[in-house]
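With one protein chain withheld, the remaining protein chains of the complex are depicted in position.
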Amino acid sequence: MRNPLTNRLLDIGLSGWMIALLVFLYIPIVTLAFFSFADSRVLTFPVQGFTLNWYRELFERPDFLPALRTSALVAVATMLVSTVLGTCGAILWMRYRFRFKQALQALTFLPVLFPQLLLGVMLLLWFSVLGTVFDFRLGIPTLIIGHVIYVTPFVMIIVAVQLYGFDDTVEDAARDAGASDWRVLVEITLPMIWPGISAAMIMAFLLSWGNFYLSYSLNGSMRTLPIFIYSGITVGSSPIYPALATLNFIPAMGLVVLADFLRRRALRRDTGAAKEES
Amino acid sequence: MSQPIIDSRSISKNYGSFRALTDISLTIRKGEFIALVGPSGCGKTSFLKILAGFEQASSGELFIEDREMSDVPAAARPTRMVFQKLALFPHKTVEENISFPLRIAKVPAAERAERVRGMMDLMHLRHEYLTHYPAQLSGGEQQRVALARALVSRPGVLLLDEPMSALDAKLKKSLQAELKKLHRELGTSFVLVTHDLEEAMMLADRICVMVGGRIVQLGVPLDIYRRPANRFVAGFIGETNFLPVSVASTADGLSVRPLRGDQTAALLGADRVSPEAHGDAGLLLIRPEDGEILSGAPSPGMWTIAGTVDEKFTKGSSTQYRIRTEALDVPFVLESSGFDTAHIPVGAPVSVGFHPAKSYLLGDRP
Partner (left out) sequence: MRVLDRSWQDRGVLLNSLPLLTLLTLFFIGPILLTLLLTFQEMRSYQLQWVWSLRVWSEVFSKYSYWVVIGRTVSMAFLSTFLCILIAYPAAYALATRLKNYASHIQILIIFSFLTDAVLKTFGWVLVLDRNGIGNWLLQHLGLGDEALNFLFTPRATLLGVVYNLSVYPLFTIYLSLKRIDRDLILAAYDAGASKWQTFREVTLPLSRPGLYAGAVLVFVLTLGTFLESKVLGGGKSPLAPELIRQTFETRVNWPLGAALTVVLVAIATIVLAVAVRLVQRTRQEQAAKGAEA
């Protein structure tokens, strides 16, 4: 405003800082993708050449497949359960005011603020003690429970943001037009908050898919993909892990882009290309 | 025309300890256009919601089309509502919005399409908008879609909750004209809630003025304007002068004279006296267009007040003067449509004349 040069420098400096952070965030991700194509058995730099051998090796000895299956099963179940619970929680949070509301809210959010490893350890103790009483072992159900506890607050926040802008006279209008409560829910409320719910579902899936800390305590004899990779790299690094990692990125990126696409489409429809009065 | 469609019998509504409506008894006739007017918080919207079935009265009875409504949900009532913020479904196209009530009522698809198109024509909406989303339309067009959605199932009563409060002045005027025409063509009963008495006067057959959860006046627009129930109603529209007068009963009727100044006493006919006026003091209601700036001698029966022009606003078709006088504590507001007075400058001494016999006497309590 007063000094164009300083302002320009400030703009560049701030934007540059953000870009630098972005680069920082992608250093390990790009490195992994890079090494998955590197033609060398040891993961050092510079590399000799490029190859697709590691991907072939990965598929010739697909010992990661059970882990992949477990991860997918746990992530889908977590997504479904936490979306239902989180949406209920968000409605509770945004629509009602009642005694004990703040206490309930605090309780729901505490798992996010809880160091995950410790949460995992506490659940491990709980399941171990219960397991000796009721005779069960750690496995997929305990994994799902742990993930749901951790993921639900995230779902709640995303859905609550969507609910915040929700105009409920629209529900009245549907009721006025003769719709039953069920039809109002199915035809009006759910479609309108769907962008939030779908984004929350994708987020829930990915949070569960990539979770290490809780799985580490709760997996029992089952291995999820992060646990599989962790046990692999602590023993010794091999180029098949970068290849596995890179394969892991693609669907995740697709889901994130899909979530954004859904969000934008809804936004475009709801705000529209606002028209001038003629 | 004279059969009642809505009959509200001493309806009251409490929200906890707060009394939103007290003893509302109101009969609305078939085909009538009635406006509920009042300042915000007067209970007009609560009453509309009770009519629509979104809220239940705490006591009293409500009949619509001769049926008691206390157990009838909103969906099953012969009323449809146009909401203040329109409440169009943002995720449905214009066609899906308008046909929604028909689909709920299981009207066959072919008939639905036909009736939706009929509504589009009635509302002067272009058919190409059928596939648009509400957000792609202008404010006025959205308004018409909301009206179409409410009217498509041919309700007996259309409830309108300040539907034009968000529009700009010009668009409002044209939509008001359309609404009036629509009412005449359809013969549906309209109940309009508004805080704008001017809008109510333009549109409604009868106006129900509400203050503090009670009906203070119910009447045709001209009565509300000329014979307001009290000072509050009088002041609710436009600007008004209240001249303090002393009142005396004579054999021929009430005789009044201004508290300040020496005017001859004037006799008021019985229809010029508010039922609330009693005692020996009152306020004479003089609308701005009732006064004139005298250039010659006053006509017989006229009272005159001397003053100076304090401020002057040109309105195009007329000129408004605010004149400081001895007789009143606040400036006398006068609207003159004559060209001969338009040149009077601020600060000029003037003489204001009006006919007391044409004015209206109110009680001196607000």
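Annotations for the structure displayed:
Per-chain numbering from 1; labels A and B assigned in written order.
As a working rule, a contact is a pair of C-beta atoms (placed from the backbone, for glycine too) under 8 Å apart; a residue touches a chain by one contact, two chains touch by 3 or more.
Only a predicted model underlies this, so the values are computations on that prediction, with no experimental measurement involved.
Here is the thing to keep in mind: the chain we left out touches A in the whole complex. Taking the complete complex into account, A:I149 is the one of A:L58, A:V74, A:I149 or A:A179 that touches the chain left out. For the chain left out of this panel, the touching residue among A:L65, A:L107 or A:V186 is A:L107. Subunit A meets the missing chain through residues 1-2, 7, 10-11, 14-15, 17-18, 21-22, 24-29, 31-32, 35, 42-46, 84-85, 88-89, 91-92, 94-101, 104, 107-108, 110-119, 121-126, 128-129, 145-146, 148-149, 152, 163-164, 166-168, 203, 206-207, 209-210, 212-213, 216, 225-226, 229-230, 233-234, 237, 241-242, 245, 248-249, 252-253, 256-257, 260, 264.
The working rule: only the chains that are shown with their structure count from here on.
Every residue of subunit A that touches subunit B in the complex is listed here, in rising order: 167, 169-170, 172-180, 183, 187-188, 191-192, 194, 266, 269-278.
Chain contact summary for the complex, subunit B toward subunit A: residues 52-54, 73-76, 79-81, 83-85, 87-91, 100-101, 104-105, 133-141, 149-150, 153, 168, 171.
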